[in-house]
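Only one protein chain is missing from this complex, and each of the others stays in its spot.
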Amino acid sequence: MTPPIRLGMVGGGPGAMIGPTHRIAARMDGHYRLVAGAFSRTPERNRAMGEELALSPDRVYADYREMVETERAREDGVEAVAVVTPNDSHVPISTCFLRHGIHVLCDKPLANSLADAETLREVVDESGCVFALTHNYAGYPMVREARARIAAGELGAVRIVQAEYASGARSRLVEAAGDEKTAWRTDPAIGGPSAVLCDLGVHAHHLLRFVTGCEVDAVSASLATMVAGRTSHDDAQVSLRLGGGARGALWASYVAAGHRNGLRLLVCGETGSLEWWQERPEILSLHTLGGSSRRLHRGDAGLSADARAATRVKAGQPEGFLEAFANIYRDVAGWIRTPAGQRDHAPWPAAGVHDGIAGMRFIEACVASDRAGARWVEA
Amino acid sequence: MTPPIRLGMVGGGPGAMIGPTHRIAARMDGHYRLVAGAFSRTPERNRAMGEELALSPDRVYADYREMVETERAREDGVEAVAVVTPNDSHVPISTCFLRHGIHVLCDKPLANSLADAETLREVVDESGCVFALTHNYAGYPMVREARARIAAGELGAVRIVQAEYASGARSRLVEAAGDEKTAWRTDPAIGGPSAVLCDLGVHAHHLLRFVTGCEVDAVSASLATMVAGRTSHDDAQVSLRLGGGARGALWASYVAAGHRNGLRLLVCGETGSLEWWQERPEILSLHTLGGSSRRLHRGDAGLSADARAATRVKAGQPEGFLEAFANIYRDVAGWIRTPAGQRDHAPWPAAGVHDGIAGMRFIEACVASDRAGARWVEA
Amino acid sequence: MTPPIRLGMVGGGPGAMIGPTHRIAARMDGHYRLVAGAFSRTPERNRAMGEELALSPDRVYADYREMVETERAREDGVEAVAVVTPNDSHVPISTCFLRHGIHVLCDKPLANSLADAETLREVVDESGCVFALTHNYAGYPMVREARARIAAGELGAVRIVQAEYASGARSRLVEAAGDEKTAWRTDPAIGGPSAVLCDLGVHAHHLLRFVTGCEVDAVSASLATMVAGRTSHDDAQVSLRLGGGARGALWASYVAAGHRNGLRLLVCGETGSLEWWQERPEILSLHTLGGSSRRLHRGDAGLSADARAATRVKAGQPEGFLEAFANIYRDVAGWIRTPAGQRDHAPWPAAGVHDGIAGMRFIEACVASDRAGARWVEA
Partner (left out) sequence: MTPPIRLGMVGGGPGAMIGPTHRIAARMDGHYRLVAGAFSRTPERNRAMGEELALSPDRVYADYREMVETERAREDGVEAVAVVTPNDSHVPISTCFLRHGIHVLCDKPLANSLADAETLREVVDESGCVFALTHNYAGYPMVREARARIAAGELGAVRIVQAEYASGARSRLVEAAGDEKTAWRTDPAIGGPSAVLCDLGVHAHHLLRFVTGCEVDAVSASLATMVAGRTSHDDAQVSLRLGGGARGALWASYVAAGHRNGLRLLVCGETGSLEWWQERPEILSLHTLGGSSRRLHRGDAGLSADARAATRVKAGQPEGFLEAFANIYRDVAGWIRTPAGQRDHAPWPAAGVHDGIAGMRFIEACVASDRAGARWVEA
């Protein structure tokens, strides 16, 4: 094993949910070592997190600009940074690190507008650095198995794609309760033009593209705010036209009361269909014409090379969310360690700036369609 | 027990799938005795079915008109008739029997157009007879439990309704294979303006109305024909606006390859949600805010009177499709035995002409919305 | 269809659970017509049941002897009788009918002792009549599929058989509550030497024999009475030695609190295993070495002739307990209609006197082993 990649983190202070996830994902396989951070704009919270993580106090920075300035001057400065801040800051922070030659792993969505997202494309291209978007659900082995089987033609041409992300986390006006760490999501200035799409829908959109290889060509969307007092959408019903003549629907909801983290995908092709559900991620269900139903389990014999490579323990010892997230970190580590000139030819399942732009285009098309009385809008 | 109701049947000859189902449903509780039939327009097939059912040969008729004429003249003539013919003949056949004072149990959908459906309303009202539409899925005990719990306010106001009916039965061009008994469904002159909606979608539409008590106010629909050579829709994606401000989606498909009879319903309210799946009909899943998940089983203690009344054996001895269908027949028997003047006040879960009209209005609105580029159309 | 078989019933008065099940099973396919009964020894209850069933009052008898005497003298007397009384009367009642040339469908267990059971064998042989034991779980299509696949060698030689029947119905001392209709089961004089084995264990024992084709050679049993005040066993743990070198275990319990009717079977062979669970009876799970898992559904293409023959509706329209029970009645009707001399060569999945004797031998061996400190006892 080559020595771990020196990692910095922006965001992820005390109480943030996504910070610990990124840190465990970075730690799991020993490919990264967290050495610096700007975790919070509140000095004492920032310091506290540095201490909890046993970082050297001089590498706990007041903000990301200070981190860039200081770390680039160190011989052992950070090589990569994890950006786990609210959505509106993803582009400026990523831009700053990339311009100083530091690789970026950035939380989704890429930006709060398509225009912002597109500005980043050039920055990435000029930087010669890796820019990865942590679309973590694509890290699950059985999601990769699904992709491999569709790519191999096992279902025939794709006809129908049903994606959903059902959460009940915002069935009440939780943000009014002053819950600072989540209130930003429904503030359009920070969380983007449609909270449920920027937070959940964009995951479902990436998942269906990743698995089927189809792009979304057009959408007919119905967006709603079901909870009184909320300032952004909490439910989205979207009909889809997909490349190759496929059809489908995407449902994302914050108000599916009692649901946990219900990301599901169903893909129907000419000769069979497959289903995957994030809450039971070890199983990929396959149905074929004539009625045979199989359940493929992560770790079973006969799975694709992609699924096997994304696996740590044997079948029947369940892997989960953190292992899938760690697979993204591991893929990106491999990418970082690949010389810049050779990266284009390597297989790279982790999402990049192109995927982030597709996500923003989808979100803006949904908003436009909803405003136009659900008419079809190109995405 | 009062003596069984004398029943006739129109349609349901050899090879038809729905005929045996209606006959078992009629037979199960002893409330009906099949005494006459016009099963097929092919004389030898008609005769063969009469023999198989041990009917008196003089009560096996060449067509329904002959049946009406002859039976009404007998003292022991049929009191009710089951109409299990292709869709285009439901209204004329039902009209004929009702005008002669014979109760009707008719397969869905009611008609092939809203206009036709509406003509039947007056006939029913004038007849003083029972007209029941066999929306059989409303016969499941746990569907009735779902309705009872929503009516009792257990979920709070309904916000989201997701209904689907996924079948893979027509993933191939089965009708081109000359399969006479199913080819009529995709012939618009016989099967109606949108095969997948007239056959499957109308069940999902009735189910969601039955369970939530909400009417569909408007639809935004995307209808497709995925299989080359097919002459009617085989996939329908519909966004819904429902009474009381609820939203939702309905997906009906003939091309969900490998799916069997996947009618599902998810209803999310302010404080909880419930799910029911026809292929595992004994379970009603309930989720509440805060994360408690319950599985109610048919036959458990604590269920509603409606669910209990629809039950024959104890919990853990699974009931299924035929018992649910027989519940409709049993309900209708009770209705037939109720004096005409008293019927309005009796609870009646089985569907009637009003429900059939709502179904046709939904189908026509979907077709109109699809033609108008998915714009919202009132239903 | 030949005319229905004229059926009588002994037992199954108001409030009894098994009576309605037998009557629906007899009615479902139109092969039987219930024409006579001795439902209860309480005259008014007996009369009430006759009325509820719309029987002619002169064919509602005070007891089974009167029924035999009167019916045998009628030209249109009963051809077969369903015996649904408590266990201790199965042998004398069956004997009486068989001796008068009337076929018998008898509830399990066959008797309260092996000695009693064996006396019936000769009676059956001499009668030339059909004697069927309603081991109803063998009527499920997917149980028959399991049998067909094992017989075809799909699992290789059978190695392990795990059977269980978990019920929580007697977690409390329900019989002390004076619940007359169930109190007899734990009275050894009526319900037999071990209540949980005579009621539940004998079903699991028959199921494993039916599916695997293996006989139980020896048992090591631990029987317990967990509920204070109970006068018979309510839990049985039995290790098994089976024909062909297989091993296994059988667990039957009345005190699995919160369990409904949890009859399960797992069979492991050299190259694969299968699982079936009565509460989800439409699915047979198959696992093979190397990790492929399939779920076969009742009605799917590719199932055995036995499973197909036991099916009424298409896949995805769930069948259940009553259809399985009706399959036994249908099989027996076929048997009754087969000339006596030809019956030996017909396939006959329904259980007979031989199976009933095997069940009693198993129960007595368990009791003996338990008394001998769990030592192996031949069965």
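Think of it as A, B and C in the order they're written, each chain with its own count starting at 1.
In this text, a contact is a pair of C-beta atoms (placed from the backbone, for glycine too) under 8 Å apart; a residue touches a chain by one contact, two chains touch by 3 or more.
Just so it is clear, the model here is predicted, and its values are computed rather than measured.
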Selected residue (touches chain absent from view) among B:H103, B:H297 or B:R312: B:H297
Contact partner of the left-out chain, one of A:T21, A:S127 or A:S253: A:T21
Interface with the undisplayed chain - residues on chain A: 1-4, 17, 20-21, 23-24, 27-30, 51-54, 167, 259-262, 278-282, 297, 299, 312-323
Touch list for chain B against the chain that is not drawn: 290-297, 299-302, 315
Touching residues on chain C - with respect to the absent chain: 155, 159-160, 162, 164, 166, 168, 171-172, 220, 222, 224, 226, 235, 237, 239-241, 245, 247-249, 251, 253, 255-260, 266, 268-273, 286-289, 291-293, 373-376
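Rule of thumb we're sticking to: only the chains that are shown with their structure count from here on.
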Separation of mean Cα positions, chain C and chain B [Å, integer]: 35
Where chain A and chain B are represented by their mean Cα positions, the distance between them in whole Å: 43
Mean-CA-position distance for chain C and chain A (Å): 55
Chain A: positions in contact with at least two other chains: 291-293
